[in-house]
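Everything below concerns the one structure shown next.
A single protein chain has been omitted from the complex, and every remaining protein chain is retained in its original position.
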Amino acid sequence: MYAQLVVEVLNYIGIVAFAVSGALKAGEKDMDLLGFVVLGFSTALAGGIMRDILLGRVPPVNITYLPYPLTAILASIVTFYLYPHLRRYRDVVLYPDAVGLGAFAAIGADVAASYCPTLAEGGCWLTVVMLSALTAAGGGVVRDVLAAEIPVVLRREIYATAAAAGGIVYLATLPFGREMAMIITILVVTAIRIVALMKGWELPHAARRGV
Amino acid sequence: MYAQLVVEVLNYIGIVAFAVSGALKAGEKDMDLLGFVVLGFSTALAGGIMRDILLGRVPPVNITYLPYPLTAILASIVTFYLYPHLRRYRDVVLYPDAVGLGAFAAIGADVAASYCPTLAEGGCWLTVVMLSALTAAGGGVVRDVLAAEIPVVLRREIYATAAAAGGIVYLATLPFGREMAMIITILVVTAIRIVALMKGWELPHAARRGV
Partner (left out) sequence: MYAQLVVEVLNYIGIVAFAVSGALKAGEKDMDLLGFVVLGFSTALAGGIMRDILLGRVPPVNITYLPYPLTAILASIVTFYLYPHLRRYRDVVLYPDAVGLGAFAAIGADVAASYCPTLAEGGCWLTVVMLSALTAAGGGVVRDVLAAEIPVVLRREIYATAAAAGGIVYLATLPFGREMAMIITILVVTAIRIVALMKGWELPHAARRGV
C-alpha cells in the first residue's frame, strides 16, 4: 500500500518533468500552444501508450484515466506561459526527469511482467526489458520525431539504457515482492541516470572508436 | 438515415481532399508514385487508424472497408498524373479539406463516445476530445513526419484545435441525438476552420510573446 503510493507520487513527478521537457522542445521549435500540449503530452504518455497497445491493454490507461492526461496537458500549458523564464533553467528539469525515468521503467516492467504467463515461454525477460525501456524512453523518441530531429536517446547519454537495466533489476528483485521490486528498480534507474548526468557518461560510438 | 448519408458524403470529400493534400506533399518532396500513394493514404486514413488501434477496434475499418482505401489511393494516383497542373492550385484544396476536417472530427467523436461506457468514469469527455482531434489531424501529422518536416498543425493555424473543439460540441449537442450532434459538429468545425483561414487566425506562440 505504502509503496504503491510512493510509486504513484514518483509517477506524477515523471509525468510533469517529461511534459515540461516536451513543451520546452516545442518552444525551441517555435511551435504554438497546441504544439506545446501535443509534445508535452506525447513525451509524458506516449511510451506507456505504445506499451499498452503492444500488450493489448486498450484503450490505454494514459488516455482514459483522466488525471494522467490532465496533468501532462496542464504542465505543458504552464510551461507555455512561463516559457520566456523557464528556458533559461532547462537543466533543472533533468533531476525530476531522472526520477520519472525510474518510475516509468519500474511501472513498465511491472505491467509487462504481469502479462508474462500469456507470453511465449522464455521470451518473458527480454519482453520485460524492452517494454521497460519503451515505457520510459518511448515518449522522448516521439517528442524528437515530432520535432523532426534524430532522437537524442539514440545518439548520446545513458537514458534508455538505464531504463532497460531497470527491467533486469525488476526481474531480479521480483522474488522480494512486486512493490519491493518496483522501489529498488526506481532507485537503481534514477541513480544510474543521475550519476551518468554528473559524470557525462556515454555509450560507445562506432564512428569514434579507433579513429 | 438522411443525416447518416450526409455525413458519409462529407467523409468521402474529406478522404479525397486529405489524400490530395498528402500527395501534393509527396510531389513537393520529389517522391515517386508509391510515395504519392503512401502519403495520400496516410493523410486521409492514418488518423482513423490510430483512433481504432487506441480503442481496440482492429482491424481498423480504414484498411478493411474497401471503398475508403480505394478512394484515397485513387485520389493519390490522379494527383500524381495531374501534378504539374495541380500544384499551382494548392490553395483550392483548403476548402474541401475544411469540410473533411469537420466530418473526420464528428466521426471521431461519435466513435470514441460510443466506447464511453467501457472507459474509466469521468475520463470520457477528454478521451472524446483527444480522439476527435486525432482522427481529424493525426493523418496530417503522419504526412509531415514521412516528409521529414515538423508537423504544420503544431506550428501554426487553427486546425487540430478546431477538431478538438468539435469533440466538445459533439458532447454538448449529444442530448439532441447522435445524428444531430454530428451535423452540428461538422458545421462548427468547418466554420471555425474556414474563418481561421480567411482571417489568418493563429494560436499564440510563446517565443513571440512579450518580445
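To keep things simple, chains are lettered A and B as they appear, and every chain counts its residues starting from 1.
The rule is simple: a residue touches a chain if its C-beta (ideal position, glycine included) is under 8 Å from a C-beta of that chain, and two chains touch if they have at least 3 such contacts.
Remember, predicted model here, so these are calculated numbers, not experimental data.
K.L.:
Of the residues B:59, B:177 or B:204, which one touches the chain left out of the display?
P.N.:
Missing-chain contact among the listed residues: B:59.
K.L.:
Of the residues A:3, A:66, A:82 or A:148, I need the one that contacts the missing chain.
P.N.:
With A:3, A:66, A:82 or A:148 as choices, the missing chain is touched by A:148.
K.L.:
What chain B residues would touch the chain not displayed?
P.N.:
Touching the missing chain: residues 26-27, 29-36, 38-39, 49, 53, 56, 58-61, 63-66, 69-70, 80-81, 83-84, 145-148.
K.L.:
Contacts of chain A with the missing chain: which residues?
P.N.:
Chain A touches the missing chain through residues 53-56, 115, 118-120, 122-123, 126-127, 130-131, 141, 145, 148-151, 153-156, 160-161, 202-210.
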